Structures are given as C-alpha cells and as structure tokens.
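One protein chain is absent from this view; the other protein chains keep their places.
This part shows subunit A:
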Amino acid sequence: MITVSGARKSYGDFTALDDVSLEIPPGSLTALLGPSGSGKSTLLRAIAGLETLDSGRVAIAGVDVTGLPPQKRGIGFVFQHYAAFKHMTVRDNVAFGLTIRRKPKAQVRAKVDELLEIVGLEGFQHRYPSQLSGGQRQRMALARALAVDPEVLLLDEPFGALDAKVRADLRRWLRRLHDEVHVTTVLVTHDQEEALDVADRIAVLNKGGIEQVGNPVDLYDRPANDFVMSFLGSVARLGGLLVRPHDIELSRDRAAAVAADRSVPGSPGVIDAVVERVVRLGFEVRVELRAHTGERFAAQLTRAEADALALRPGDEVHARARQTQDVLEVDPALAI
C-alpha cells in the first residue's frame, strides 16, 4: 500500500505536482496515466525517492518514507531505457541488489536462477545487456528489481522504448507476472490502451493534478470529465455532446432512428449527416461524417453493420447515440 498526501513539486515556473493525494491499495496494479508533462513520472519518482517533494508526504506499507533515500524505501524501480549495468552479465545484473546486501552466494544463485526462469531468460545468464533485445533487457531489469523482494514495484514507462508488437506481448506478460507475484505495482504510461490492458486501477493525471481514479471500466464508461473521457479512448462530438464513436448508430430510416432514440436518456437527438469517407480498419469500419450543422464527426461500426448499410460517400444518414456518458463538466476546448 502506498499513500501519497499533498504532494507538491515545481521546477522553476513549471508545476509538476500540484497538491496530489493518492492511495494505492496493496497487491494492485495501478497505472498512472496522463499526457507528457502531466506529472505522472514525477509522482512515481517521488514515491521512489529519486525526486524530493517540495511538500507532502509519501508512505509505503504504513511507514512514512518521505525523508528516506531510495535505498531504504524497499522499492524496485524499472526505467524506460532499462538502465542495465552494461559491464555486468545478466546474472550479475539480477544479483546486484542481493550482492550489495552480502547474501550468501548459494542463496543469491538460487534466487537469480528462479527469477531468470520467471522472466524467461534462463540460458542468458552469461550474456551482456548489449547482446539482448530491448524486450529481453526490460525483462532482465524487472528480474533485477524483483530480486530484492521489494514492497512495491515502480515502472516508469517500461515499454515506451519498445516496438508495438513487443510492447503488447510484454504488457500481457507483465499482467500474468503480477498475478503470480502479487507485489503492489505502479506503472506510468501515456498509452491509454496499455493502461486499460494491464491495470486494475487507473489514476488519470493532467497538469500536475489527478483527474480521476478508478477501475478501467468505470473510467471508460463513467469519466469524471471531458478530459478523462477524451484521454481514455476516442470521442466524437454529436450535437454538442461527447460520445464514443462506437456508441454512434447510423441508420437510413429517420423515423426508426427517432423512435429508438426516445429510450436514451440525455440523448443529443437524431443528427442528419452526410457520409464523407468510409475507412476499413480490419475488423472495424470508421465512417467520417458531416452533420447538417457543419460539425464533423466519426462513427465506428463493425464490418457487418457497415456492410448492411452499404455506405458510400455522399449518402444521407441519420446518426444517434446508443448511450451517453454522465460527464460532469463539459470543456469546449476538447471538441474533436
């Protein structure tokens, strides 16, 4: 369990953290999600002790660690660019924390072997980091962080330097690893898909403050504000309201659309629009539309739906929202 209360940090004129309080439950995998400059990395580094707060406190497992250096916080930290010890073999890298603690050789060896097996690097003990791929280096860094049995595991954009395919594989692997070792984990990312994929809790940060904390489903379906809504997944503006593109239904029959729309509370109504472009993206189809009011928006259809409608540019359709979200405040600056 990690508790951050009233954390503030600024660099000159720039406020990185503005009175942030956050509680991370034990055993959870929490993602700190936000755009660059939102303060998410600063918050993580403050928990690790790699950054000192201007004010505020950090407690790990009930112990106030605000004044403690990183060495004494019982953490494991994984850096975006691996921070591999280049002059050491994989074995020595993973063993580092244990060697520092002067653990008996046999115990170190057993622990390192076990960890290398967990992260799938058995047989790589004698390689140097330069002989590993990016994904392997990051798994080595994870093993190294886990070797000291940390109270909490902190990951700073751990997959940010990897290509898309490796990144997707590795985050699923991280999820499985977390289910095995159950260590309280905090992951910093700017990738909403990554956060939704691995985390069981997400804290959305913006401009040094926390916008919303909750489980992924809640955040996606009941965003606290327009920022959270537009940051977690794409949005379309329909009749002045933000709607998920996959919640937009297109119909050629206006009367049927109006009838169906009656059952949707808070609906923006039926919008008449003209198809501008139809883009097939594998399984889904994105339809770009222009409303009669001149507003442009995009709807996301399944292939079957799109085929049934047989849409072509220039066609007249009627759009409605299948459901709307209770966004608490509407920020006109976030119109898409």
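Worth a mention:
Please note the rule applied: contacts are C-beta pairs under 8 Å (C-beta built on N, C-alpha and C of every residue); 3 or more make two chains touch, one makes a residue touch a chain; residues count from 1.
The working rule: contacts and distances are computed from a predicted model.
Its record in UniProt calls the unshown chain "Sulfate ABC transporter permease subunit CysW", which is the match among "NAD(P)H-dependent oxidoreductase subunit E", "4Fe-4S dicluster domain-containing protein", "Sulfate ABC transporter permease subunit CysW" or "3-oxoacyl-[acyl-carrier-protein] synthase 2".
For the options A:Ile100, A:Ala256, A:Val279 or A:Ala304, the residue in contact with the chain missing from this view is A:Ile100. Checked against the full complex, the one of A:Lys40, A:Arg144 or A:Arg171 touching the unshown chain is A:Arg144. Considering A:Ile2, A:Leu50 or A:Leu289, the position touching the chain not shown turns out to be A:Leu50 (whole complex).
Looking at A:Pro69, A:Gly123, A:Gly266 or A:Pro313, the residue that reaches the missing chain in the full complex is A:Pro69. Interface with the hidden chain, as seen from subunit A, comprises residues 48, 50, 69-71, 73, 75-77, 79, 81, 83-87, 96-97, 100-101, 141, 144-145, 147-148.
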